[in-house]
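Have a look at this one before I ask anything.
Chains shown are a subset, placed as in the full complex.
Chains here go by letter, A and B, matching the order in which they are written, and residues are numbered from 1 within each.
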Amino acid sequence: MSHDAWTTLERLRERRPLVHNITNLVSMDVVANALLALGASPLMAHAEEEVADIAGLAHAFVANIGTLSPDWVAAMHVAASRMADQGRPWVLDPVGVGATPYRNAAAADLLRRRPTVVRANASEILALAGAAGTTRGVDSTHAADEAVEAAMAIARVHRCVVAVTGAVDRVTDGSRTLEIAGGHPLMGRVTALGCAASATIGAFLAVERDPVTAAAHALAVFGLAGEIAALPPAGPGTLRVRLMDALYGLDEATVRSRVRIS
Amino acid sequence: MSHDAWTTLERLRERRPLVHNITNLVSMDVVANALLALGASPLMAHAEEEVADIAGLAHAFVANIGTLSPDWVAAMHVAASRMADQGRPWVLDPVGVGATPYRNAAAADLLRRRPTVVRANASEILALAGAAGTTRGVDSTHAADEAVEAAMAIARVHRCVVAVTGAVDRVTDGSRTLEIAGGHPLMGRVTALGCAASATIGAFLAVERDPVTAAAHALAVFGLAGEIAALPPAGPGTLRVRLMDALYGLDEATVRSRVRIS
């Protein structure tokens, strides 16, 4: 990569990109707060009457199917299509894909629109790739490394970048694969942090053109903030509060010394 | 009861039951976080296109009418019906019943589907039983003990278990009534903790077949976590954060020494 995660974060804080989210109802609060804490401007809007206009203003778009319904999915297609027309990036978070045929079809249809980046956990990536038929709710039951092959296949077929998050995060464009260390297991006990990670990728894509670099930097920064938030251990309530403080407060020395991308 | 609340909580943490929620829009975040902190797997989904499939995966279902609309209520019926077919438990939280005729009809219709457990505050139970015609929003204006008769009547007529929460919580199947001490008045100043208590009952039902025992253990654990979270007093913001930490961190010594069910 031509530069480091700190440079990208600094640019994000200067430009305050507008990130449009059509996200699930559980994640609304934490996604908006994570984006604001990072320095981005979140915007949530889903009505078909305005979604194309909103997409016209946005620097990045994030589609998250966690609590999907037909009208919201239709709005995601409109926004994604508008972003593509403008040459602007968008992220697909296929929450819970594998759980139901409806969810599988919705995720597959959105994938065919070629998101810039897909972010999911290992079992979702396996389900999305057809490598696994089922997913158990929204928690990952497969290790991230088992899903790397599936992620690379998705990336190649759909010409997008795929981020698989877990104990170690992986970002691949089908040939190049980066590994990002960081995060903390207790993050899995706070709802919608995966959704917030996807939104963070959206914000980074708005200020960094290379999607592999943007996704890797985003996950490195998000994971580092999570690590800081988890220690000393207190519990998932405290972790969530400190995560917002950490996303806001990350400084150059911390980011430069602790981000580990390989 | 054949065993204690600690045993049930331990089993929940081992099995991580999948709890499907169709809950109100205010409670989404706190319900999902409470379930994760406890050790359960929350899943929110309401689209008619997938709700039966989701119910097919779930170990328990929780229907909460706080911000009801016809399509969401229809989805609750589909999920409840599927749970009944599978012999799996579900919980009804009739938030704000008594406030409007629409809400009364929706609550009564769902009650006729025989939830495993109904959880509500005293004024909601009175409204649900027809013992009181009005409710003032979603806060309880009647003492829990006045509602016990109504709860017993509902339990007998609808062959379900009814939990009335308040300063002291009661759980009844129409003949047996347990009292659960615990909780803290400041919990009333945090939104949707009643909804989170209902979801907690759902998680406990997934690992304990006797619904009186499951509901009593759930309310005892939730109340104990609330008590721990409320002290030393700081305010409702801090209480909510510490509640998640306490649900996550409860240990055997604390649960065995402090749970009071009689």
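The rule is short, and it goes like this: contacts are C-beta pairs under 8 Å (C-beta built on N, C-alpha and C of every residue); 3 or more make two chains touch, one makes a residue touch a chain.
The structure presented is a predicted model; accordingly, all values stated were derived computationally and were not measured.
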item: Homomeric assembly size (copies in this file), of which only 2 appear in place; value: 3
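The rule we apply is simple: only the chains that are shown with their structure count from here on.
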item: Chain B contact footprint on chain A (complex, rising order); value: 24-26, 28-30, 66-70, 96, 99-103, 136-139, 188-192, 234-238, 240-241
item: Touch list for chain B against partner chain A, complex; value: 16, 18, 25, 28-29, 32-33, 36-37, 41-47, 49-50, 53-54, 57, 240-246, 248-249
